[in-house]
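Sharing a structure here in structure tokens format.
For this depiction, one protein chain was excluded, whereas all remaining protein chains were kept in their positions.
On to chain A.
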Amino acid sequence: MSSTGSGYDLSPTTFSPEGRIFQVEYATKAVENSGTSMGIRCTDGVVMGVEKVLLSKLLKKGANKQIATISEHSGMAFSGFGPDSRQLVNRAREEAHSYDDTYGSAIPPNVLAERMSQYMHYFTLHGALRPFGTGAIVAAYDPERKEHQLYMIEPSGVNFRFYGCALGKGRQGAKTEIEKLDLNTLTCRQALKEVARIIHILHDEAKDKPFELELSWLCAESGWKHTYVPAALKTEVEEAAKKEIEDAEMEEDEEEDEEEEKA
């Protein structure tokens, strides 16, 4: 499907004859092959979740987080290269802090997203640098306009504002599932369950490595601060999600049995 780079893919400073920058596309592949992450903007807040793939049974549960808080009112979930993501998180934190230092107020979500985009884009223009192998999903709250917003930033440096978005292996499936939801009435608590359910459904027990679900939210209940979902609520949500999946599977099995009987 993809044409071979054959010489046009050695550096991000080279266009291919069709007008593609292969290095950026390869960076995007790095994101596509990693664990799923997704975000949903609900009526009363923003929710993010990550399928954190566990490469070893010896990893401490709850450590090595893949969702980071950038400033009081903003947070970021990422898919792709861990180290690249951490660099991006650090930069985002510096940008947020420097904005507060200069203007005396919290960085507006669109400005934060723009600065991260510009930073990532910079790495797609220089021969000596390689693009980021991460995509970022940013949830942020603007205390002045009292608006909660969700952005997604890709390795090419492009950023868009979303109601719902997903990155990683299961992004197609996740996006399909998100589109089924009514985002005009969905609340954060409902969305948490949906995110948990979607990530569990898309995770293939047989093929994929075991994973840990990470959830964070930014809503009135959290005081409009980006925080990890409290442990008790997270357990409750995961249980409910798993149960819903089991019930759906049982229904499917029953329907199949009925059809077999009729046939």
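Everything below uses one rule, namely that a residue touches a chain if its C-beta (ideal position, glycine included) is under 8 Å from a C-beta of that chain, and two chains touch if they have at least 3 such contacts; residues count from 1.
As a convention for this text, contacts and distances are computed from a predicted model.
The listed options are "Spermatogenesis-defective protein 39 homolog", "Proteasome subunit beta", "Phosphatidylinositol-3,5-bisphosphate 3-phosphatase MTMR2" or "Small ribosomal subunit protein mS25", and the UniProt record of the chain not shown names that protein "Proteasome subunit beta".
Checked against the hidden chain, the listed residues A:D101, A:D182 or A:E205 yield one contact partner: A:D101. Within the whole complex, the absent chain has one touching residue among A:S16, A:T43, A:Q87 or A:N110, and that is A:N110.
Counting the whole complex, the residues of chain A in touch with the unshown chain are 101-105, 108, 110-111, 114.
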